[in-house]
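Notes for the one structure printed next.
All protein chains but one are shown at their positions in the complex.
Each chain carries a letter (A and B) given by its place in the written order, and its residues are counted from 1.
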Amino acid sequence: MFEFLGITPQALYSQLLVGLINGSFYAVLSLGLAVIFGMLNIINFAHGAQYMMGAFIAWMGLTQLGGWLGDSTLQINYWAMLLIAPLLTAAIGIAIERTMLSRLYKLDHLYGLLLTFGLALIIEGLFRYFYGVSGQPYEIPEVLQGALNLGFMFLPKYRAWVIVASLSVCFATWYMIERTKLGSYLRAGTENPRLVQAFGINVPLMITLTYGFGVALAAFAGVLAAPIFTVSPLMGADLIIVVFAVVVIGGMGSILGSIVTGLGLGLIEGLTKVFYSEASAVVIFVIMVIVLLVRPAGLFGRER
Amino acid sequence: MVTHRAALGFAALLIAGLAAPQFGIYPTFLMKCWCFALFACAFNLLIGYAGLLSFGHAAFFGAAGYIAGHAIKVWGWSPECGLLAATAFAAALGWLFGSLAIRRAGIYFAMITLALAQMTYFAWIQLKFTGGEDGLQGVPRGEMFGMIDLTDNMNLYYVVFAIFLAGFFLIYRTVHSPFGQVLKSIRENEPRALSLGYDVARYKLLAFVLSAALSGLAGATKTLVFQLASLTDAHWHTSGEVVLMTLLGGLGTVFGPVVGAFVVIGLQNQLADKVGSWVQVIMGAIFVACVLAFRRGIVGELMALMHRIGLRRV
Partner (left out) sequence: MNKRLIAALTAVIFAASPLSALAQAKKDAGPNLSDGVVKIGVLTDLSGLYSDLAGAGSILAAKMAIEDFQAQEKGRAFKIELVSADHQNKGDVASNKAREWFERDQVDMITDLVTTSTALAVMPVAKEKNRITMVSGAAATLITGKNCTDTNVHYTYDTYALANGTGKAVVKQGGDSWFFLTADYAFGHALEKDTTAVVLANGGKVLGSVRHPFPGTDFSSFLLKAQASGAKVIGLANAGTDTTNSIKQAAEFGITPKQSLAGLLMFITDIHSLGLKATQGMYLTEGFYWDINDETRTWSKRFFEKHRRMPTMVQAGVYSSTMHYLRAVKAAGTDEAKAVMAKMKSTPVNDFFAKNAKIRDDGRLVHDFYLLQVKKPEESKTPWDYYHVRQVIPAAEAVMPVAQSECPLLKK
């Protein structure tokens, strides 16, 4: 069968694995969008910019901070940044939600999209101004340098770590929302905010924290991406459009749905690169068109 | 059918458009403004009157530019045939996009149009005839109807202005026709319109196609002015820009998008050399300010102001 496809099984496995790595980025990002959408009913256009911010904060901590504080030995390493960058970005996100987004909840949801689009332009423009677009290098942390010999391929340790880390975060998020008490409030708040408010739960606070959490997921993906893709102000802009297509395909109804769709599309994209690389940039959009024709609400979605 | 106030606006627009190049304002700049003004008006037809936010309108603008450029340069068509072919292509593309996108509403609609536009963007990069990143240059301006020499900047200016006026008037008539009334009723209350027996999907699709076609006309005209078609016009940044122009000028107002287009293009023109990358930040800030505090836009606020003054007098 493999001979028929013109590719050895080894090559196929390694390509699938590479596809899975990209898929895990899609999964974390579309999960963040879905979490925010579930609670706030808006699409966070600034998600790509926040992903980029995560990567940039990690880079600044490692290479710039010492210079700013006048002590060149001072730096925050990758592992600390996996926590700090999402928290910082989330803090900025929460400030945005409190001061701007919260004024728009009574209006058409499209205004939320427009506002976050404007914010994305501002954030991107600022980073562009200060750091240019040519991209900043970020070293892979020492423990994860080198590659594992899997028999069929050399898998760089760092890429293996990306899969492990993002799948764990996805699973943890799913568990928290679907299986814990906090998550049940959240789900109830999504269904009927007024009723939940009547039970004495602070819904506005819940909304704010949800937005912060979604943003933190984007920034986390950004830190994961920093060592393998160049850290550049434009890194989020084009990615986010693909993630939008992923979200349309999956439908934003379920948490698990957005994770599975993200991973699945990463795999499909990986396969396209093997068999017909010319189409790899558009394959996700083509799938979106097919899904819209067959199942307009998305694979896991329901019409609202 | 034209109200008193609108007639006044039309007259002002006509005089301003005819006189502007005589006052030493750089004609190429003005032509760019009219192209974007038509683009924004076409976009406004969709969001302002049908309530559909398309985030992929650059697809039509850019595609028509390529088709017009290719038809005129390579096939040697006359400018008017090139413009027509490009407009027809944009309409067809609009029908395709529209029939997919109107299956969902609201935010999904915006995301789907954005994704579809990005798909065509990748197609333009890869296709041979567009020249990829290099673009399609050296499109001859030629002679309109075989008698108006378009290499003369002034002639071209008045042709561009006439194209704008024609498109603008078509949109105005559409909005104030029974068709436009149905669109507005769909925007206000879709289930109600449906229950009254209107084929809502059909109305939306028709509005989408018309909007796409006129966006295409604007893009093709821009190709004629600058003698080139490039990826910039098909990029999602351009989609964002047209949203900004319409929002800043006033969603759902007749003259708003025109004002918005002039302000945005004027700002970009003035700022580009002085502040460099800050242009994007400033555009973003205008977006945020519009959404938060200024949702009626310039023309909308002016109309509200006039309305208030009028009430006080009574």
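The definition used in the following text is that a residue touches a chain if its C-beta (ideal position, glycine included) is under 8 Å from a C-beta of that chain, and two chains touch if they have at least 3 such contacts.
Since this is a predicted model, take the numbers as computed values, not measurements.
Chemist: Who touches the missing chain here, A:A147, A:L182 or A:I290?
Modeler: A:A147
Chemist: Going by the touch rule given at the top, which residues of chain B touch the chain that is not shown?
Modeler: Counting over the whole complex, chain B touches the hidden chain at residues 22, 26, 28-29, 32, 122, 125-126, 128, 131-135, 137-138, 153-154, 226-228, 230, 232-233, 272-273, 276-277.
Chemist: Residue-wise, where is chain A in contact with the chain that is not depicted?
Modeler: Counting only chain A, the missing chain is touched by 8, 11, 14-15, 18-19, 21-22, 128, 132-135, 137, 140, 147, 153-154, 156, 158-159, 228-230, 232, 235, 238-239, 270, 273-274, 277-278, 280-281.
Definition applied: only the chains that are shown with their structure count from here on.
Chemist: Using mean C-alpha positions as chain centres, tell me how far chain A is from chain B in Å, no decimals.
Modeler: The mean C-alpha positions of chain A and chain B differ by 33 Å.
Chemist: Spell out the part of chain B that touches chain A in their complex, as residue ranges.
Modeler: Contacts found on chain B: 53, 100, 103-104, 106-108, 110-112, 114-116, 118-119, 122-123, 126, 236, 240, 243, 247, 276-281, 283-288, 290-292, 295.
Chemist: Can you tell me which positions in chain A touch chain B when the two form their complex?
Modeler: Residues 37, 42-43, 100, 103-104, 107, 109-111, 113-115, 117-126, 128-129, 238, 241-242, 244-245, 247-248, 278, 281-282, 285-286, 288-289, 292-293, 296-297 of chain A touch chain B in their complex.
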